[in-house]
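My structure is below; once you've seen it, I'll send some questions.
Only a single protein chain was left out; the remaining protein chains are all shown in position.
As written, the chain order gives the labels A, B and C, with residue 1 at the start of each chain.
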Amino acid sequence: MDASRFERFLLTGARCIPDATVVFVGFHWPMLMARVARRLHAPGIIVVYENGIVEDHLTALLPTSPCDLVAAEGAPMCAGCFESLYMWLGAGRVEMTVLEAPIVDRHGNVNTSVVGTYHRPKVRLPGSGGGTELASLGRGLLLVSASTDRRSYPERVDYVTSPGYLEGADDRERLGYKPGSGPQILVNPLGMFRFDGRGEMYTAALHP
Amino acid sequence: MDASRFERFLLTGARCIPDATVVFVGFHWPMLMARVARRLHAPGIIVVYENGIVEDHLTALLPTSPCDLVAAEGAPMCAGCFESLYMWLGAGRVEMTVLEAPIVDRHGNVNTSVVGTYHRPKVRLPGSGGGTELASLGRGLLLVSASTDRRSYPERVDYVTSPGYLEGADDRERLGYKPGSGPQILVNPLGMFRFDGRGEMYTAALHP
Amino acid sequence: MNVREKPILTLQEAVRRFVPDGQELLLGGFAFSDPTAVAHEIIRQGRRGLRVIKSSGGVLVDQLIGAGCAAQLLSCHIWNSVGPVPAHCFRRAIERERPAPIAIEELSYGALSMALLAGACDFPFMPTTPLQGTGHFTERTFWPDKLGVVRSPFGGEPVTVVSPLKPELGIFHVHRVDRAGNAQVFGPLGETRFAMAACRRLVVVAEELVDADVIRGRPELTVAPSFLVDAVVIEPWAAHPSDSYGYYYRDLAHHALYGEMSRTEDGFQRYLEEWVFGTQTHSGFIRTLGDARVRELMTRKEPWW
Partner (left out) sequence: MNVREKPILTLQEAVRRFVPDGQELLLGGFAFSDPTAVAHEIIRQGRRGLRVIKSSGGVLVDQLIGAGCAAQLLSCHIWNSVGPVPAHCFRRAIERERPAPIAIEELSYGALSMALLAGACDFPFMPTTPLQGTGHFTERTFWPDKLGVVRSPFGGEPVTVVSPLKPELGIFHVHRVDRAGNAQVFGPLGETRFAMAACRRLVVVAEELVDADVIRGRPELTVAPSFLVDAVVIEPWAAHPSDSYGYYYRDLAHHALYGEMSRTEDGFQRYLEEWVFGTQTHSGFIRTLGDARVRELMTRKEPWW
């Protein structure tokens, strides 16, 4: 991928984060996007991480992951995952959620667990972490993928790690997922995608 | 009541607390008994209170209640009620529990709520606080009452605030109370009482 | 630093804006950090019909009831915190409907805490103490669905669960706060952390306003992050006569004084005249208490953090 396309991807994701919102960001590109957003147009965002860190300012160093505790330096609050995942994310105190979706299907289901069969996969990936919670509970969910590889966008993921609309939009409510949760937008290096009433992804805008 | 009888009551209660145990004590006489025990024969007890205080030494002042925070001075831990009531008391980390029982029936049910009918009682009392949890979840439960008044020992309490064996020993297990919970001993100024297999109180020893 | 600052209100403004007649209101504290100054201001402003939630009622709830401000009470314990002295106004209201009847709903402390935890997390329920066979399980006044029983899918005995409780408004005493609303508490917490998170709107009444850097120096003490807090009041000694860990001791003499005066309706009115209406503001209350007494009650003679 050429640098400018990647930069456009990062910037588009960052621009989806309005100033002064409470944002829950996952591992990898979401963290970087929140940092870019804070430096550009959204200095007042409050970023929360699954380990309980509340980050309300630009930290001196870029953390390599939410658990790289340079993210906690100067934090106004260090709590735990019960607060972050359930009291803040689950209870709707978080206004926006950003999750990486390296493999994602047309219903917005994200796979970060296995390619192939579960017990003897072709490729084993890291698993859920808090990603399942971000996708299950988070309001204003933005998915981001740096990939333009066709294999990153299968018709149906081999393993649902972080649920999108499962097999269709009705599934979430029926199974106890809350209204307002579920993916709203996917940003990748090609453009921006949204979800229709059946929970299926469509192209909303292509980068020029 | 004459002073020596009251002193005997306090001392008998205190002597029920072995050294080096973790003890959950409620409001009023139980706090005083734990303090007496610590000064006499049990300097190594660890006392926990419902608000999350862990007290492992003789505090400079006698606290007037568990929430009189002179109880917290020099505490090795200040946590919250989720820890104290459920992680320590409910999970059986507490070895002994001491609760005042100003009105108690033959099955060890304690009333600290109302005398008479609930909505228009003759006497309104403070209610449960954490007493219900001490009686419901606590292991090695010691009830203490400073009263020798017949009205303090009705056949059946008007309101079960802190459950003993309810209407008989089987009730507790059937309703989800854990094995090892339920009153073991009642101490009052007259003597010491235990509970038989049907959950009924009997006289185990009278003070001389 | 780019953080959103919160309105810093006087106690009068906070009560005027956030506590209209009929408001559902959880008052924080658990026989320590009881925001008594808030109750006094509610009484001064003559609020009626409040639906009060308070884990441990104490003197604060007794006064709201005696002054006729509360129509409804959800609690687990109402008593003068100091020893065997009853909460006289509470007793009069329940036993004799004086000055007015009050609807009461009760839970054990564990169950009330788990209801708040369920509310904080938006869980449909929380497991709690078994409670079947107790009066709190049977008696239901204005919250018929407070408790239920489910079978565990994993087997075993029946499981008592409590409904989520999400109070419309919470007002909590805290020790210190910054301009963004990050609020910190020292010492034991009772149910404070999740009770704050359960409230739909949240006002904190702090002993002191501190720089953000002071908060950042001890981030483990933050009990409510700025984004849960709607408004801030700075009101030293707001928890008197209950204790404020590391700031001041419980005022035993004042508890005894109040217990004695509130023994009769007339005596209670005299208490209100002298200590609530007559003092006009909480700083007036503290002036009436007197410098000598204030110095005696201070845990430390100067701030140490």
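Criterion: contacts are C-beta pairs under 8 Å (C-beta built on N, C-alpha and C of every residue); 3 or more make two chains touch, one makes a residue touch a chain.
The model shown is predicted, which means the values in this text are computed figures rather than measured ones.
Every visible chain touched by the undisplayed chain in the complete complex is listed here: A, B, C.
Set against the missing chain, the residues A:T12, A:T161 or A:Q184 yield one that touches it, A:T161. Contact with the omitted chain, checked across B:E83, B:D158 or B:D171, is made by B:E83. Here the missing chain is touched by one residue of A:N51, A:T97, A:S145 or A:N188, and it is A:N51. Shown as candidates are A:A20, A:C81 or A:L190; the residue that touches the absent chain is A:C81.
Within the entire complex, the positions of subunit A that touch the omitted partner chain are 28, 49-53, 64-65, 67-70, 72, 75, 78-82, 85-86, 90, 113-114, 118-124, 126-133, 136-137, 159-163, 166-167, 171, 173-177.
Where subunit C meets the chain that is not shown, the touching residues are 118, 121, 123-127, 145, 148-154, 156-157, 159, 161, 163, 186-187, 219-221. One chain is missing from the display, and on subunit B it is touched by residues 20, 22, 43-44, 46, 48, 54, 56-57, 72, 74-79, 82-83, 86-88, 90-93, 178.
Just so we're on the same page, only the chains that are shown with their structure count from here on.
One inter-chain figure worth recording: subunit A and subunit B are separated by 50 Å, centre to centre, where each centre is the mean of the chain's CA atoms.
Each chain gets a centre from the mean of its Cα atoms; for subunit A and subunit C, those two points are 38 Å apart.
Contact of a single residue of subunit B with at least two other chains is seen at no position.
Residue numbers of subunit C whose C-beta contacts span two or more other chains: 193-194.
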